[in-house]
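For this depiction, one protein chain was excluded, whereas all remaining protein chains were kept in their positions.
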Amino acid sequence: MDMMDMMKSMPEGSMMGMDMAMMQECMEACSAASMAATMCADADATEGMARCASMCMNMADVATATMRMMMRPNGYDMEVMSAMMQACTTMGEACAEECRMHADTSEHCRICAMACDAMVDACKRSMSSMSPAS
Amino acid sequence: MDMMDMMKSMPEGSMMGMDMAMMQECMEACSAASMAATMCADADATEGMARCASMCMNMADVATATMRMMMRPNGYDMEVMSAMMQACTTMGEACAEECRMHADTSEHCRICAMACDAMVDACKRSMSSMSPAS
Amino acid sequence: MDMMDMMKSMPEGSMMGMDMAMMQECMEACSAASMAATMCADADATEGMARCASMCMNMADVATATMRMMMRPNGYDMEVMSAMMQACTTMGEACAEECRMHADTSEHCRICAMACDAMVDACKRSMSSMSPAS
Partner (left out) sequence: MDMMDMMKSMPEGSMMGMDMAMMQECMEACSAASMAATMCADADATEGMARCASMCMNMADVATATMRMMMRPNGYDMEVMSAMMQACTTMGEACAEECRMHADTSEHCRICAMACDAMVDACKRSMSSMSPAS
């Protein structure tokens, strides 16, 4: 599936002048972080990293909920989206920090931390493009 | 399942002095809001209320992610939890406001708005009990 | 929220002669199993039970998806519902079996196994009430 084609197929006006390329990048970064964190959580449990597993499961759930919110233009609400983006970036920073502690010995933690970092960057770019002053 | 029994069975120390009765109330309120919003979204689509359907789907996803975060004490992080609670209450207030517009004609919207209100109240109580100054 | 009130508020005809009391029981059993399994997975990781943690996370995701499908009468499709119920009961039986192995030493596993058993029973009752021959 080509995400940009899908976004262009949405009912006219629903994307409300949003920067679609930036939205797409952010959705895909959320999806990648959610996938990496789901796998990382499973591996963590084998290696006795319970806090990392727990944070990664949270990361996966928050990234999926954030991504889905971006995918539902009918329900866009700037205040809600902004609060959710804030929760997602706070979660992403905490998860990346935890994963980076084990990055030297657990390759899945290194990859997960990078996916979280990329997601945080993409969310911050989307948030700044959404701000009324932009 | 008795939620309080489950919470008491968690590894010692993991609930970190949290107010378990308040946590339980908040988890159950998130669960109820998620269920009400999932059903409301389905009914809304039949009745041409696309914005309401979209917000209710978002509500269900955000409430589920928030509830799960509360259920994973190993990953507790005050800053993350606080940001997620903020997103959940902002979402709950917006969803309740939207649903209340149709409460006179759609009973499911009236019930969903009440479930959102109850969840927002429970989250706010949990948040205030978590604050360092409390 | 009173689930039966919510179900009765759904658009007329959408529940299609389903046994609402049985549906309600099944939705609530899925919700309880999902909550128990989410908490059990978090505790398992602390106690080195990686397989149990992984199965519980799967249980939580499958039970939530099954519950949501039941909550969307507009999309009812007997063949799909039946396959999902089958997946949910197979998952519930496997998760209960795994959790029961640790029930003597981990109270959360004992509670989770019971919640899975109750969910399997409720799903089986719902499935038999849905069968064309019933």
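Per-chain residue numbering starts at 1, and chain names A, B and C are given in the order in which the chains are listed.
Operating definition for what follows: a residue touches a chain if its C-beta (ideal position, glycine included) is under 8 Å from a C-beta of that chain, and two chains touch if they have at least 3 such contacts.
Since this is a predicted model, take the numbers as computed values, not measurements.
Enquirer: When the whole complex is taken into account, which chains on show are touched by the absent chain?
Expert: Across the whole assembly, the hidden chain touches A, B, C.
Enquirer: Which one, A:32, A:81, A:95 or A:122, makes contact with the chain that was left out?
Expert: Spelled out, the listed residue whose C-beta touches the missing chain is A:32.
Enquirer: Please give every residue of subunit C in contact with the chain that is not shown.
Expert: 50-51, 53-55, 57-58, 61-62, 64-65, 68-69, 72-75, 77, 79-80, 83-84, 86-87, 90-91, 94
Enquirer: Where does subunit A touch the missing chain, residue by residue?
Expert: Output for subunit A: 1-3, 5-11, 14, 27, 31-33, 35-36, 38-39, 41-43, 45-47, 60, 64, 67-68, 71-75, 106-108, 110-112, 114-115, 118.
Enquirer: To test your reading of the contact rule: which positions on subunit B touch the chain that is missing from view?
Expert: Against the left-out chain, subunit B lists 41-42, 44-46, 48-50, 53-54, 57.
By definition in this document, only the chains that are shown with their structure count from here on.
Enquirer: Given that subunit A and subunit C are copies of one sequence and touch, is their interface built from the same residue numbers on both sides (over half shared) or different ones?
Expert: Counting which numbers both chains contribute, over half are shared, so the two copies meet through the same residues.
Enquirer: List the centre-to-centre spacing of subunit B and subunit C in whole Å, with centres computed as mean CA coordinates.
Expert: A distance of 20 Å separates the two centres.
Enquirer: Quick one: which residues in subunit B touch 2 or more of the other chains?
Expert: Only 64, 68, 72-75 qualify.
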